[in-house]
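Only one protein chain is missing from this complex, and each of the others stays in its spot.
Residue numbering begins at 1 within each chain, and the chains themselves are lettered A, B and C in the order written.
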Amino acid sequence: MENASIAVPPSGGGAFLRTVDSASLSHQLPHEKLAWMLRKMCETRYFEEKAEELYTRGLVHGTMHLSIGMEASPIGSIGALEPDDLIIHHHRGHGHTIAKGADIAIMMGEFLGKEPGYCRGRGGSMHIADMQGGNFGATGIVGGGIPIAVGIGLALHMRRSSQVLLSFFGDGTTNEGAFHEALNLASIWKLPIVFICDNNKYGMSMDVHQVMNIEYISERAASYGIPGVSIDGNDVLTVYQVIGEAIARARAGEGPMLVENLTYRWRGHSKSDRNLYRTQEEIAEWMERCPIKRFKQLLVTEHIMDEVEVEDIDLQAKETIDQSAEEAVLMPEPSPENMEDEVYAP
Amino acid sequence: MENASIAVPPSGGGAFLRTVDSASLSHQLPHEKLAWMLRKMCETRYFEEKAEELYTRGLVHGTMHLSIGMEASPIGSIGALEPDDLIIHHHRGHGHTIAKGADIAIMMGEFLGKEPGYCRGRGGSMHIADMQGGNFGATGIVGGGIPIAVGIGLALHMRRSSQVLLSFFGDGTTNEGAFHEALNLASIWKLPIVFICDNNKYGMSMDVHQVMNIEYISERAASYGIPGVSIDGNDVLTVYQVIGEAIARARAGEGPMLVENLTYRWRGHSKSDRNLYRTQEEIAEWMERCPIKRFKQLLVTEHIMDEVEVEDIDLQAKETIDQSAEEAVLMPEPSPENMEDEVYAP
Amino acid sequence: MSDQKTREITYLEAVREAMVQEMRSDPDVFLMGEDIGVYGGAFGVSQGMLDEFGPERIRETPISEEAIAGAATGAAMMGMRPIIEIMFMDFLTLAMDQLANQAAKIRFMFGGQTSVPLVCRAPAGSGTGAAAQHCQSLEAWLVHAPGIKVVAPSTPYDAKGLLVTSIRDNNPVFFMEHKLLYRTKGQVPEDLYSIPFGQAEVKRPGRDLTVIAYSNMVVRALEAAEILAVENIEIEVVDLRTLKPLDEATLIASVCKTGRVLIVHEAPLTGGFGGELAALIAGGEAFDFLDAPIRRLAGLDIPIPYNRTLERATVPQVEDIVAAARILAKEGK
Partner (left out) sequence: MSDQKTREITYLEAVREAMVQEMRSDPDVFLMGEDIGVYGGAFGVSQGMLDEFGPERIRETPISEEAIAGAATGAAMMGMRPIIEIMFMDFLTLAMDQLANQAAKIRFMFGGQTSVPLVCRAPAGSGTGAAAQHCQSLEAWLVHAPGIKVVAPSTPYDAKGLLVTSIRDNNPVFFMEHKLLYRTKGQVPEDLYSIPFGQAEVKRPGRDLTVIAYSNMVVRALEAAEILAVENIEIEVVDLRTLKPLDEATLIASVCKTGRVLIVHEAPLTGGFGGELAALIAGGEAFDFLDAPIRRLAGLDIPIPYNRTLERATVPQVEDIVAAARILAKEGK
């Protein structure tokens, strides 16, 4: 099938980089799909800006990891799924959760540690899961979710399901043993999983090229005999297209694939980050490549939407977030009674 | 430098396989080197046959892993080292220990759990180390020695030593996370280590191609940006030559490399193995490729030695083993007094 | 307990039978691990299972303990009931993130949205000359990982019944099998039956002191009891069977009755599960009934040595239990 071509890196430099003509793709997709992508990207952005604000106002006890600037990867990827497909992700997972259809007030409630939150305030930002929505949640252990992904994929496979799982993780994560063991297992069992590396150029502070001797993380796919490809992770339609192909491949029973979405995080790793490991210029440069701005421009340039429609979607997203935050702030706190009874399932 | 060519797999099939003209190489090497290799291979073979015999006679309490049929890999590899270079190996490590110059009686003593044994009877077959001889020993945890190798290499590097370390492990081991993490680390730090995979076609019972989707394990080197190559691991001179090049590379500060020595174990994984996972034909076929027989033939065909000299070396090896075993059987048992005082260094 | 036909089988066969019968009746149950197919597992526990269930459900893996445990966790979240075999308990060190940080915590951390019904089986213990990295008893780590249950049967009957319960339990269960128990024999019903968690069993009643044990140390305690009986010292042997949940009532009742307690385990003394047991006794109602200090007999605080004599000296033997019980029986305030 056509997607197999992804596997073979063209000879010469930039071997693993795949490009997509997003302009023409934008004309092939339904309007509502494009609107959905824009809305989810904006919601993610506003969610995280709101999170920052609440944090600054002292309403948050705990840590958080913001993905501002990286929204195209989760939204483009999850946009390519069918509704009953599944995802599992990681500590920087707000975008994934929103894209998978989480109720944002409930999500915000979890962020604030409230009882009606997705995890009843037990999980917090780093562990939001929405099992009913097919979102197997975030792990705080770097790499810890990838072997779990294998198990989910295995269950799909054993039950002859047509569902597909997306497993998200970061660049730094690919140096964990868990990554290696899991991708190997998924490969030999031909599981319906797409492994998606959100490469935002840094672990916490370590430049990806400081911690590995290769140009693209997708090169590592070769160790498992699966296709690997790297793409512009700030272009939501490129992500949508390439992940879509990988999903089709997985659904057809051809096994997993590794896709590297090249992107960048604008904010520090977490709140304690003083950004000493990178330059302001670099940050500014990447802010120029803002995935939301780019997508808006594309939609307008290609006459898919006019500016009014675009800004309307943006505004609606902002309102959704503001409203959800208001709701969430008012939600009740959990009670510490009988917590020991919650640990084990009956 | 020339060795770098190892890194680049020639295009086409069998991409990672490198061959060596051992016949002509045999004329370039000193006679005593060749004699040493033959002697060490024979000693290894007889050591393990003796080990089996002692086991069968009920003199061994414990487990053992025999490398009969695989002798070319440790002997050829370690033969390419300078005396003060280092090795670290694994559960199937008798050949490595003998090649690194162990006193065979003391080694046999350890196998029998005797006080004068290398580990005072605490370690046994699976944990023989000879620290004074530059042999950092065997771990029983599959993959457990590879991260330790990184630390040894790191110390060499930090001390600007010219020593090199060989880190040995099996095919099945390369599916452990430890392999992945360690090779990546050794690569980014350019450590003076040669990683040697003794690929004997099986883990315990799992065929290497059942547990990974690639043809050669050396392909995995690409994930770490280091050279990888696969060779005929039953030809001691091929091993000697290629590992020698990798050692030179490492000593020159060019970093680690992964070499896969393709070989086969004749015996079961350990004593409980009923050999159900492979055919008698396969075993017979590989017995034809006996590394000792092949080397003897080469030496005679190339007129390096006559048959008398060859068989003399063989006989001496047998005598060494027989004598060592006799000594070892008579060695005193350790006493269980005060074992708790041995755990911590003063 | 089933009143069906029973026959004598080994502990190993009992473990296998529980898996086989559960796999027959529940298609979600499957076994995963290294060399469990044609090889039948390192100790032969799964021998023959590949023939009946095929490679889908007797799922062999590469040597990747972390991924095995993770795969079980993910499959369990999907409603499957994976059993994983970790070849030696020592290799749990490689799977602890998945077991203790993921499987154990996911339910609570996700606010009860899901559960993780997996069983992790592993052979533990010394006595086979396998040395420091193949002989450990790490149950204390698992007991200290909230979210995991820990089971350690000592007889074929208990092994079958408790493994069935483990498989049906909706939580991660660690099922500890002692290597030396594999060949021990006992009467086991042919039919499926289950033994509830949290029920210790008094394997031998006695008057003079209580020995609390589990796994292989129960066997040794019962042998010691025979010897001591000749000397007119009657020890009561309480087999915990499940360490978590723990049947405090039974052990406290026994201690209250005898007034003396000897806790026995193979794992190293320091930080072992015996500490927890001693603390429970010393902190509860039994305290007032104690006629002598609480005694522990456990493995030395050393790695297990290879040499047979050293290995034997490292963990409690029958004669050590006899000796400790003799002294304790005479001790008193």
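We take it that a contact is a pair of C-beta atoms (placed from the backbone, for glycine too) under 8 Å apart; a residue touches a chain by one contact, two chains touch by 3 or more.
From a predicted model like this one, the values you see are computed outputs, not experimental measurements.
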Chain not shown, its touching partners among those shown: A, B, C
Contact with the hidden chain (one of A:Leu54, A:Ala72 or A:Val142): A:Val142
Absent-chain contact - pick from C:Met96, C:Val151 or C:Ala213: C:Met96
Among B:Met158, B:Ala252, B:Ala284 or B:Leu330, the residue in touch with the chain that has been omitted: B:Met158
Full-complex contact with the absent chain, from B:Arg18, B:His65, B:His89 or B:Arg120: B:Arg120
Footprint left on chain B by the chain that the document does not show: 88, 117-123, 127, 129-132, 136-137, 139, 141, 144, 146-156, 158, 177-178, 181-182, 184-185, 188, 342-346
Residues of chain C (touch criterion as defined above) contacting the omitted chain: 90-91, 93-94, 96-97, 100-101, 104-105, 108-109, 131-133, 138, 140-141, 143-144, 146-147, 244, 267-268, 270-279, 281-284, 287-288, 293-296, 300-303, 305, 333
Contacts of chain A with the absent chain, listed as residue ranges: 60-63, 113-114, 119, 121-124, 126-127, 139-144, 172-173, 175-177, 203-206, 210-212, 272-274, 276-277, 333-336, 339-340, 342-343
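The rule is simple: only the chains that are shown with their structure count from here on.
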Averaged-CA centre spacing for the pair chain C and chain A, given as whole angstrom: 41
Chain A and chain B, separation of their C-alpha mean positions in angstrom: 44
Centre-to-centre distance between chain C and chain B (centres being mean Cα positions), rounded to whole Å: 37
Shared-contact residues (touching 2 or more other chains) in chain B: 175-177, 210-212
Residues of chain C engaged with two or more neighbouring chains: 61-62, 64, 66-67
